[in-house]
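A protein chain is absent from this complex, but the other protein chains hold their places.
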Amino acid sequence: MEKLYLALAVFLMLNVAAGLLRILRGPTAADRMLAAQLFGTTGVAILLLLAEAQAVPALRDVALVFALLAALATVAFVKRVWYRKPEDIP
Amino acid sequence: MTGGLFYAITGVLLFCLGLYGFIQHAHLLRRILAFNIMGSGCFLVLVGLAQRGGQVDPVPHALVLTGIVVAVSATAFALILMRQLYVESGHCTLPGEDEES
Amino acid sequence: MNDILPWLYDSLIALTLLWIAWQTLSTRDLFKAVLLFIVFGLLMALAWVRLQAPDLALAEAAIGAGLTGALLLDAVGHLRVPRRPGPRK
Partner (left out) sequence: MTRTLIALLCLGLAGMLGWALWQLPGDVGLKSDLQSELQGQVQADIVGLPALVAAHLDQSGVRHPVTAVLLNFRAYDTLLEIGVLLLAVLGVLAVRHAAAPEPVHPQRAGAVLAALVHLAVPLMVLVAGYLLWAGAHQPGGAFQAGAVLAGAGVLLRLSGRLPALLPPGFWLRAGLLLGFAVFLVIALGVTRGGHELLAYPVQQAGGLILAIEASLTLSIGLILVSLFVGAPSPPEHGGEASE
């Protein structure tokens, strides 16, 4: 079972690496921000898997904090960076 | 298990990468980013090296925990200094250094 | 076979960390650099988990993912660099 969890975590890490391409390529700033936001979700999943695989229940707290605070960067982006420039609206 | 040593060597590489970026860029925000990457490399070396034998060592954990919080406050202060410089001079580089690099 | 999965995972994290650090420092777009740095913080949290340091993972998750991201994005918005989001291809 532990092996399955680790294998899933490796798979999710590969997903993160693939999602990085969207940050590097993403034509608009919003695309890039959403890709980073997606990593927050992936990170929560990886943390929960590792909590089971390594038998460290405290990692669930880390996942909780992650889920709570991941939205902060997106809010900061919307309020402080994204000025609705004509180039950014598809 | 030598996972600790592996992460320590990753930390060394990160530190040197950050150092290169820190020297290379004139833009202050990039310097702040490079400085943070250097810091992360240091933290990895500290924690990874202490538990390369596979034994968990709480002392570097506590030191690095303080380090992370100090790093974020230093970053915030540096950002504020940079923004004040930008408000007053319109540049994001130190005087005497070229804009584009 | 028993050891290969953790090693695979560790090297994946280390390689991605190094790659993100390189891209952060070499990209020309400031906004992109800041975003990559936020993702860098996320991966650092995952690295702390692998180093059996859940305390550090907690601090890095709260500070790296939340606060540093907000601080840096605020600064980028101030400098208004992403006015030029790169040429469309």
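In this document, chain identifiers A, B and C correspond to the written order of the chains, with residue numbering beginning at 1 in each.
By our rule, contacts are C-beta pairs under 8 Å (C-beta built on N, C-alpha and C of every residue); 3 or more make two chains touch, one makes a residue touch a chain.
Please read these numbers as outputs of a predicted model, since none were measured by experiment.
Asker: Name every displayed chain that the left-out chain is in contact with.
Answerer: A, B, C
Asker: Spell out, residue by residue, where the missing chain touches subunit B.
Answerer: Touch with the absent chain occurs at residues 1-2, 5, 8-9, 12-13, 15-17, 19-20, 23-24, 45, 49-50, 52-59, 61-63, 65-66, 68-70, 72-74, 76-77, 79-81, 83-84, 87.
Asker: Touching the missing chain, which residues of subunit C?
Answerer: Its contact residues with the unshown chain are 54-55, 57-59, 62-63, 66-67, 70-71, 74-75, 77-78, 80, 83.
Asker: What does the interface between subunit A and the hidden chain look like in terms of residue numbers?
Answerer: The missing chain touches subunit A at positions 58, 61-62, 64-65, 68-69, 71-72, 75-76, 78-80, 83, 85.
Keep this in mind: only the chains that are shown with their structure count from here on.
Asker: Which chain wins if you rank chains by how close their C-alpha centre is to the centre of all protein C-alpha atoms?
Answerer: C
Asker: Compute the distance, rounded to whole Å, between the mean C-alpha positions of subunit A and subunit B.
Answerer: A distance of 22 Å separates the two centres.
Asker: What parts of subunit C, by residue number, touch at least two of the other chains?
Answerer: 6, 50, 52, 67, 74, 76, 78
Asker: Which of the residues in subunit A end up touching subunit C in this complex?
Answerer: Those residues of subunit A that touch subunit C are 3, 6-7, 9-10, 13-14, 16-17, 20, 23-24, 27-29, 32-33, 35-36, 39-40, 43, 46-47, 50, 54, 56, 58-59, 61-62, 65-66, 69-70, 72-73, 75-77, 80-81, 83, 85, 87-88.
Asker: Tell me, which parts of subunit C touch subunit A in their complex?
Answerer: These residues of subunit C touch subunit A: 2, 5-6, 8-9, 12-13, 16, 19-20, 23, 27, 31-32, 35-36, 38-39, 42-43, 45-46, 49-50, 52, 54, 57-58, 61-62, 65-67, 69-70, 73-74, 76-78, 80, 82-83, 85-86, 88.
Asker: Would you tell me which residues of subunit B are touching subunit C in their complex?
Answerer: 1, 3-4, 6-7, 10, 13-14, 17-18, 20-21, 24-25, 27, 29-30, 33-34, 36-37, 40, 43-44, 47-48, 51, 56, 61-62, 64-65, 68-69, 72, 75-76, 79, 82-83, 86, 92
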